[in-house]
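All protein chains but one are shown in place.
Order of writing sets the labels: A, B and C. Residues in every chain begin at 1.
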Amino acid sequence: MSEPMIALAAHLKAQGIDVIVSDEVTLKLNARHLPDAEIANAADLIIAVGGDGTMLHAARLAAGSDVPLLGINRGRLGFLADVMPADMLPKLDQILAGEFSRETRLMLKARLIENDGNIHEALALNDVVIQRWETGRMVDFETRVDGCYINTHSGDGLIVATPTGSTAYALSCGGPIIEPRLDAVVLVPICPHTLSDRPIVIPSSQEIEVRLVDRADLQAEVAVDGHSLGWLTETSRLLISAADTRISLIHPPEYEYYGILRSKLHWGRNNRMRQAMDLDED
Amino acid sequence: MSEPMIALAAHLKAQGIDVIVSDEVTLKLNARHLPDAEIANAADLIIAVGGDGTMLHAARLAAGSDVPLLGINRGRLGFLADVMPADMLPKLDQILAGEFSRETRLMLKARLIENDGNIHEALALNDVVIQRWETGRMVDFETRVDGCYINTHSGDGLIVATPTGSTAYALSCGGPIIEPRLDAVVLVPICPHTLSDRPIVIPSSQEIEVRLVDRADLQAEVAVDGHSLGWLTETSRLLISAADTRISLIHPPEYEYYGILRSKLHWGRNNRMRQAMDLDED
Amino acid sequence: MSEPMIALAAHLKAQGIDVIVSDEVTLKLNARHLPDAEIANAADLIIAVGGDGTMLHAARLAAGSDVPLLGINRGRLGFLADVMPADMLPKLDQILAGEFSRETRLMLKARLIENDGNIHEALALNDVVIQRWETGRMVDFETRVDGCYINTHSGDGLIVATPTGSTAYALSCGGPIIEPRLDAVVLVPICPHTLSDRPIVIPSSQEIEVRLVDRADLQAEVAVDGHSLGWLTETSRLLISAADTRISLIHPPEYEYYGILRSKLHWGRNNRMRQAMDLDED
Partner (left out) sequence: MSEPMIALAAHLKAQGIDVIVSDEVTLKLNARHLPDAEIANAADLIIAVGGDGTMLHAARLAAGSDVPLLGINRGRLGFLADVMPADMLPKLDQILAGEFSRETRLMLKARLIENDGNIHEALALNDVVIQRWETGRMVDFETRVDGCYINTHSGDGLIVATPTGSTAYALSCGGPIIEPRLDAVVLVPICPHTLSDRPIVIPSSQEIEVRLVDRADLQAEVAVDGHSLGWLTETSRLLISAADTRISLIHPPEYEYYGILRSKLHWGRNNRMRQAMDLDED
């Protein structure tokens, strides 16, 4: 239970707003507790206080409902948690007064289908990651889109990321940034053995299938927004497609996607000018 | 005038098809010559014989018309010229008999607007490239989409590529592969000074603006599919948007986009199996 | 027991050469068996038949002795196993007759020092890899050389590779190729969170230290040439330095390091010419 949450709850309750918390330690907040599964039905707005990881968690709660998300970070701007704690209360009042921008983000549905017909299913706001967890071995896997064979890959695994996830793990693995309004998904191989095995951006309307090949003793873990969904083995297969519903994000009215990128990636005018100075001769 | 062109012209004329050539040396082909600008109006199908560069040239001829393009390569498969010369005649007959797949590809319109109002305009099937041509200097430029500031870049320049162009120069500069059905454009910085200045994929419906900044003595050349459009200076600006029309490509019926990628990028099953062998212990 | 090994053993025995095998199934070979630990003392030459993985295994047997290694691959050229099976017998006779080139390769010594003073130690011909094995979490670690702090990294881990290992896993993670005669080691971060966290090449005379930071619950596995050495935790530390001895490799006289690179990485003249054709216009 963090200081910002306490201040936030008090501020909202003072306005007569019903505050529900998913956290069990609700005493300090003088707020109503509901289990995770009931939050989306009961709330008009979900406020996540923390980092981008907290936003991913909140997205799982909100998925499938129309309840929008608002992210408040704790000290440092996130890609998703874009309200600074210092501005939190005035920004929130502005939003409650109807001044905000709203956007929706693509989510992915991952289905891990086992040999015996068992299906493990989960939604991702960022990414579905297939990754080997065995020292000194590569994993070999095949990718298909809408049934059409793409490639057989060797390496540490594969990231299937939404535009939202393109600035998370996928970026560390050499993937491009994808503007969130684009209905696209990117397949980013992780440390691929073949140097020409490069990221591919495809329409989100296509279904991606991933299967392991050849080695009966290998397996790869499937993680959805950082949470394990299960293991891909030689006899199972993983299907990834756009989820039926999208998630809604609420931003303060001055929100700009590229402004967040500039801040997070050290981009922009000032940065450039200093660098120009480094290389200029007198 | 190449051997394949002679064989092709003869084969078509034998079927009573009117053969028009853009090349001036038409005697050998016993074919009609028309200047480049009239080809699209007069033809039902444009066949380009050569490499991908020839296809780019043919795309400029066909742009704005509905006349589709067919590409025959000379010895090695291209990303665009995907009929092998050995198969040329039977494939062509198949296509003339109506058995083919047809797809359209996004083209870009580049407009270089000078201070005095002069506008230089051209269409690109692959890419619009802004590049410094001066030893030992970086170029500094700003990018905007639909009027919204993205970033100020320092480096050798910028590639704005279509999905078709994503496997050309943009790939050498670290850009992703983009599936041609996606209505997207990728901005790929060329050798950027800032390591976090990464490729960005955006919807093709957005207008991109590029301007130089700060240094009155620098300029950058703007090239459209490899042909110079003019120079970007401190007082001019470059606008890039989706062209009003798309280009149509004709392929043999068994054409597969990913099959071309696998062939050109040394991907696929066999490649993987050999590599697996390299690292396996006995 | 593979066909090449049987042919090889027979060929050597026919010349009166004492053949020792590390493999336990020695009957077919009519050869002497010795346990791994005794091979280096008893042999004048160790022949590894397999892929590069087999060569890494043989290097562990030979390490610390002067016994050189010869690598015979099984069907496809390796970076280390550079004699093709088809040429095996004549090449071997040439080598036995004294016609060969001999080179030595740097090996690394990894020491994992636990809180209680326990030390796990091993030699690497390719690399020492520190890698997180936990879904959805990054590992944070600090690097030092000769006691001097380099950086604090976040990501999937770190590869410390010899020149020999620079063309193995390190290459997949964005590391450079290092010519084997250079007494250097490269530190390659694996999928680093910070895009400016780039490979660093340092003299092999320096001692590298790696420690985890901050999160008591995280650990990272340390693997030496693909074999687990143990776990790096918040209270242990990993020291990596040049091993006291180098390994000797025997090659056929016509061996060329860059020839192997060209073959393995699809480099060279022919490749270029085909590509030039792709882009040329007529």
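Here is the rule we use: contacts are C-beta pairs under 8 Å (C-beta built on N, C-alpha and C of every residue); 3 or more make two chains touch, one makes a residue touch a chain.
All values reported here derive from a predicted model rather than from experimental measurement.
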{"item": "Full-complex contact with the absent chain, from C:88, C:124, C:138 or C:222", "value": "C:138"}
{"item": "Contact partner of the left-out chain, one of C:38, C:66, C:179 or C:244", "value": "C:179"}
{"item": "Listed residues C:3, C:18, C:36 or C:256, member touching the removed chain", "value": "C:256"}
{"item": "Given B:108, B:158 or B:223, the one touching the chain that is not displayed", "value": "B:223"}
{"item": "From B:101, B:115 or B:172, residue that would touch the chain that is not displayed", "value": "B:172"}
{"item": "Residue numbers in subunit A that touch the chain omitted from display", "value": "2, 49-54, 56-57, 73-76, 78-79, 168, 195-196, 198, 266, 274, 277-282"}
{"item": "Subunit B, residues in touch with the chain not shown (by the definition above)", "value": "129, 131, 133, 135-137, 155-156, 169, 171-174, 190-193, 195, 221, 223, 225-228, 265"}
{"item": "Contact set of subunit C toward the excluded chain (per top definition)", "value": "138, 140, 145, 148-154, 171, 174-179, 181-182, 184, 186, 193-194, 196-203, 213-214, 256, 258, 261-262, 265-269, 271-273, 275-276, 279"}
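Keep this in mind: only the chains that are shown with their structure count from here on.
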{"item": "Pairwise touch network: line, ring, star, complete, or other", "value": "complete"}
{"item": "Separation of mean Cα positions, subunit C and subunit B [Å, integer]", "value": "42"}
{"item": "For subunit A paired with subunit B, centre-to-centre distance based on mean C-alpha positions, whole Å", "value": "33"}
{"item": "Touching two or more other chains - residues of subunit C", "value": "195"}
